[in-house]
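Of the protein chains in this complex, one is absent; all others appear in place.
When the chains are written out, they are named A, B and C in that same order, and each has its own residue count from 1.
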């Protein structure tokens, strides 16, 4: 995994800046003969698309994906993958004309501005350039391909905390997730968040969030000791998402306070001859290898630093300054991180599915 | 990063089973002309070595490391690295003769047994085989080399939570860390842990823990967008350690409840012309790239499942069974994870130091 | 190096089929602040472009390259690289409408048809799909970027054999290379080739060729033992070009017949205090590491199998058949391999330059 490529065998390389002519990715290593059209990808992009409620950034992009390579119509008339690299591209449309001179000269606290400049000695300040969350659109597009690689795999996600307000897990209902603006699985909490985020938005402030993603239907045996553990790569995948500051698997940080008796998931034989786990503190992974239980991961997203309140900073020239964000403003970037987290989990599992098939066979 | 290799340019490949003749690693990509003898490595291994207090496993290993390649005595009579692969080996001494037939036939809940068997169709049950924490000795050995790669780098760690008992951060004193059996930076909390762990040990139970590791003295600019972020690779490194279920950077999961005003670390020019951050919620990393602030990471270790209470499980043959651990028993594996976490952080930073030097120069 | 990516730190990922909407590549890992515009790339593409003489395929493509990401205008008003991935794209224009049903059903002998079908169970037959030499346009584009990475580097190439006719090396004149249709450094031989290729073309046949590429100005020290040798990666780079069947460095296969006395390049101190080699049988590489002498490599290109004479083959359905090429026909694909070989050598050296800088410093 190097620079702008994620994955070892199912490899996703993304490119593009927020305000360049386009963004794109190359998906390499995808198995052949998988049905794939733009219609398989577009719905996931639509789910992530900004500007769909007042709680996310108002940038308006159709985010229409094009497949530029790697597919062909087979003898049955179906468009399928050919095993060659799949190039996906989205043209940038709404690069709103704007004066970037302020942020070109001052580093926004909490943004990547200072670090990019320290590393490269140059950065594209328009919309955050490469560090913009716009890049995550291509993760979602690649994730749509990944979802088709592992037979039987389902990957879902939900927002489980906004600011200090966590959901009531006892009321978790997957069907609720698409019924509100927050991918919230608990209708009651969704209402609380709506009020909370209205206040945050009006104050020109922002808040953090926690997202949970769950993969079901994957086989046991995915992952490998010692440095290709499935949970290790899930952590890498999720921590690579913009603004993420923490990742946990299964019981996660809470496991620190558990006893050995409480934590270990006991097993019994099921009536169908398969092994049943009596709990899932492991989050579906033991020794870095999937057990067949659902893989459960959570990640924390910090509040965006693009807020209306002026903050103290410094300039490229080395003087003290103040800066505040103008224009489009996103009170909770964690909302749109849900489909992105799903995509990264799907990509990681697809990659490990191919890796497992290499070493152990189908 | 594949299978048993960690790192991209500073590459560590480990091998060996708990009860095989030896364990070892190959460190490849280390810069030349770095002074290196076994005396540089042994003290870190001694710090990790089991059997040093009643709170860790009583397996007694001298863990004497040998350098088998990659060094030579230079013109000044000093043994230095040559740029070729450094092979390190520790012979296993205390593979206590024991009857492994029970765990060969039944899967210990919470252990890797079931998953290894599901993946490979075979496993070495003696002492956990490859999944044993014994492998982490080689991480510590490689970490000792990594510490010498980045000029000015210091990496330290501490235990910050045992079971439900977290330290009082206001009393953090790095000098305390070596004064107790727990790498605890707060003498008061160390005493609480001593009592708590005595009770856990006597009950034949176990408990989880949280470790914090801190790197200071690294330059800004380490890490790279989008899939080679420094925090992403720190998460990968720490999550690869046995029994780890969560990783966070800087404010971590707590950042979900912060506002944008609280979270973003403001900046001012220092008197020496360098940029000063007024807080470190970012944990030293913005946009995946180091800012020059200390890199701060925490990780949660679950309680070991090796407990004396019988637990429900299944056998390889597909029948229900019960299993409990006999013999050596480790009430809090998190203690010994401190030097391992330090080593993984050092390795990750050394790797990124070389990567940065590649793209941007010294 | 995996699938469609070449290089370890200077990484080139290409995508696209001959008759798809576009072809492209992503160059990742390029150092920042290198001046780069489309005008730096286009001339190399123009050199490779088909249809420039009667000796190459008559497909007519403007091959106009677009830079879609990874550059920005710096404070001095110059467009430079930013250190983020550089996406390059060429739209396909001359995908001549043609009936591909014959080659969709029968495997052309000597082409990749049979092998792609055996591997993937599907292939895009239009113009050879992914196996078309059209992909090499992106190698040339990426090579243009690579040329700018290593200070002082010059990479040149020439055709040194066409069919049975080799050049007279005593008359090698680099200035001649651009004076004929063959990149031939010897005007006398160019005339012989012109006659020879006229006959080949009229006969509807084809012929092989040998290309020599030379890199000058690279520093000593590039390459690394044991499996990252510079000559190893040059061999990999050149053998990856379509239709290449052999690669040699320096004296190459001829060294098998030399004595130790003849082969070893003796050394003397130059007046300027640098080491002078008295010959270059090594081709600039010893022990896999550059010595500072010019790196010299040659590669053999087989004759294309697209000929007008019917050849015996089999069909997908498993019956015997005959097939011959219709339409555009390229009597010597080796000619256009010259700029491609240059590009691959430049990319390999740029990659090793960054790798060297990582391990040893600037």
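As a convention for this text, a contact is a pair of C-beta atoms (placed from the backbone, for glycine too) under 8 Å apart; a residue touches a chain by one contact, two chains touch by 3 or more.
This one's a predicted model, so the numbers in the text were calculated from it and none came from an experiment.
Peer 1: With the full complex in mind, choose from C:43, C:77 or C:260 the residue touching the hidden chain.
Peer 2: In the complete complex, the chain left out is touched by residue C:260.
Peer 1: Can you say which of B:11, B:229 or B:336 touches the chain missing from this structure?
Peer 2: Residue touching the chain left out of view: B:11.
Peer 1: Touch as defined at the start, partner being the missing chain; which of B:33, B:98 or B:268 qualifies?
Peer 2: The one listed residue touching the chain not shown is B:33.
Peer 1: So which bits of chain C touch the chain we can't see?
Peer 2: 1-6, 8, 14, 107-116, 118-121, 130-131, 135, 161-164, 200, 205-210, 220-229, 231-236, 238-240, 242, 245-253, 255-269, 273, 275, 278, 281-283, 285-292, 300-307, 309, 311-314, 318-320, 334, 355-356, 360
Peer 1: Which parts of chain A face the unshown chain closely enough to count as touching?
Peer 2: Residue positions of chain A that touch the missing chain: 9, 29-32, 83-84, 224-225, 354-355, 357-362.
Peer 1: Please give every residue of chain B in contact with the chain that is not shown.
Peer 2: 2-5, 8-9, 11, 13-17, 20-24, 26, 28-29, 32-33, 66, 68-70, 72, 74, 80, 82-87, 119-124, 129-130
Basically, only the chains that are shown with their structure count from here on.
Peer 1: Quick check on this structure: which chain has its C-alpha centroid closest to the centroid of all protein C-alpha atoms?
Peer 2: The most central chain here turns out to be A.
Peer 1: I want to confirm something about chain B and chain C. Since they are copies of the same sequence, is their interface symmetric in residue numbering (over half shared, so same) or not (under half, so different)?
Peer 2: Same, since most residue numbers here occur in both copies.
Peer 1: Cα centroid separation between chain A and chain C, in whole Å?
Peer 2: Spacing between the chain centres: roughly 38 Å.
Peer 1: Would you mind pulling out the distance in Å between where the CA atoms of chain A average out and where those of chain B do?
Peer 2: 26
Peer 1: Check each residue of chain C and list the ones that touch at least two other chains.
Peer 2: 9, 29, 32, 83-84
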